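And then subunit A:
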Amino acid sequence: DKKDSGSASDPDAPKKDVKVALILEGSIADMSWNATAYEGLKRIEGLGATIGHTENTPVASAADAIRAFASDGYDVIFMSSNSFQDVAVETAKEFPDVQFFLINSAATESNIRSFAIQDAEQGFLMGALAALLSVNNKVGFIGGLPINPIINGGKGFEQGAKYVNPDIEIMSQNTGNFDDAVAAKELAKQFVSEGVDVLCPMANQASLGVMEAAEETGVLAIGSGRNQETVAPNAAVVAIIKDTSIAYEAAYKSYLEGKMPEEILPMGAAQGVIYIGEYYKDDISQDIKDKLNDIQQKLAAGEIKIKLD
Partner candidate 1 sequence: MEGLGIKQRLQETLKSIYFPFVAIVVSLLIGSVVILATSTTSPLTAYGHMLKGAFGNLAAFDATLIKAIPLIFTALSFSLARRSGIINLGAEGQFMMGALAATAVGVATPNLPAIIHLPATLLAGFLGGALVGLLTGVLKVRFGASELIITIMLNYIAKELISFFVNGPLMDSASSSYPQSAPMEPSARLYKFIPGMNVHTGLIIALVFIFLYYFFLWKTTAGFDMRVVGFNPSAGEYAGMNIGRSTIFALFLAGGLAGLGGCIEIIAVQGRLMMTSFIVPYGFTGIAVALLGNLNPLGVLFSGILFGGLSAGALRMEVMTRNVSSSVAVVIQALIILFIAGRQMFAIKKRYRSRSSSGTSAGKTVTDEAKDDDAPLAPATAEEGV
Partner candidate 2 sequence: MTTILEMRNITKRFGPVVANDDVSFSVKKGEVHALLGENGAGKSTLMNILFGLYEQTSGEILYKGKTVNIRSPRDAIHLGIGMVHQHFMLIPAHSAIENVVLGYEGNSAVLDLKSAAKRFTEMAERYHMNIDPWELVGNLSVGQQQRLEILKALYRDVETLILDEPTAVLTPQEVDGLFEVIRQLVAEGKTVVFISHKLPEIRAICDRCTILRRGKVAAAGLPISDIKDLNELARLMVGREVELVTEKTPSEPGEVVLNVENLNYTNDKGIHVLKDVNFDVRAGEIVGICGVDGNGQSELIKCLTGLLHATSGKIELMGNDITACTPKQVLKQGIGHIPEDRHAMGMVGQMNLRENISMVDSRDEPYSSHGFMHWRWIDDHSRNLIDKFSVKTPSIMEKAINLSGGNQQKLVVGRELSRKANLLIAVHPSRGLDIGATKYIQSQIVEARDRGVAVLMVSTELDEILEIPDRVLVIYSGRILACLDQCDCTRSGLGLLMAGIEDGEEDRPA
C-alpha cells in the first residue's frame, strides 16, 4: 500500500500527483553534491510532486533501486552520479514509460535525458577569485575522492587562476575521500606552510577540514557549497555555489511541459546552476567582486571555454 509512503504533496496540487525519485550515490549530508541534489528534490516536491529517495546507494544496488521505484509507480527517476549511467541505460529499457534523468552522463535513450553539471565552471570561478585575492601569488585546491566533478573542478580551478594571473603558482591535490576531514585539514595546513594564502576545497563534507585549516592558519578560504563558512568565520570569503537543485528543478519543469531537448542539457553558470554566493567578508574590494562577476558572465555567455583534457 502507498499510504505509508507518506505523500507530502498537498491535495490541491496543480497537476496529477507525479511521483519523482532520486537515487543518490552519497549522503544527503555531504554539504555539497548530494545535499544540493536533495534540495532539488525538495523543490520538485514544492511543485506538487510526491518524492522518494535513496542515499549511499552503491552502483551494485542502483538497478534494484530503479526497479523498486518504478514498480512502485514513480514517473520520474533522477540518478545523481555518472557511476549509474550503465545500469540506468540497461534498466531503463525495462520501464519505457518512466522518465529518467542522469546527471553527468552522455546517455540519451528514448526515456533517458542527461544533463551535465559544469563542475569546471565552479572550479574556474574559485580559481579566478583565489588568484585575485592571493597576495603571495600562490593558491591551493583540495579535492576529495578523484571522481569526475572533482577532477573537472580541479582543471577549471587551474585555468581560472591562470586566467586572471598567468604566472600564479597553483597547488592542487586530492585527499582520496570525502569522509576524512582530518586528512583534508592536514593537507591544507601543508599547503599553507608552502606559502598558499587562499584555500579552495571541493571535498564535500571533508571541505570543512580545509575551511578550519584556513581559519587556524589565518589565510583565506573560498567555499564550494553552503554551510561551509561557519567553521571559518574569519577566513571564509564567499562560496562559489554549484546549486544542482536548480538543475533538477529545471529538468523537472521541462518534463512537466513535455518538451525535453534531445541533446545533453548543460547546467552551469548560464543556467544559474553555478553562481557566486553572498560574500561573508565585507573587506573584499568592489573591484575584485566586479572582476569575478564579469568572469561569471563570460562563462555564462560561453566566451570562456574550459579545456577538460
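Following the convention adopted for this analysis, a contact is a pair of C-beta atoms (placed from the backbone, for glycine too) under 8 Å apart; a residue touches a chain by one contact, two chains touch by 3 or more; residues count from 1.
Picked so that all candidates are chains of the complex that A comes from, given by their letters.
Every value quoted in this text rests on a predicted model; they were computed, and no experiment measured them.
Of the numbered chains 1 or 2, all belong to the complex, but just one touches subunit A: 1. Those residues of subunit A that touch candidate 1 in the complex are listed here as 1, 4-6, 8, 21, 25, 51-52, 54-61, 63-65, 67-69, 72, 81-83, 86-87, 90, 104, 106, 145-148, 151-152, 176, 308-309.
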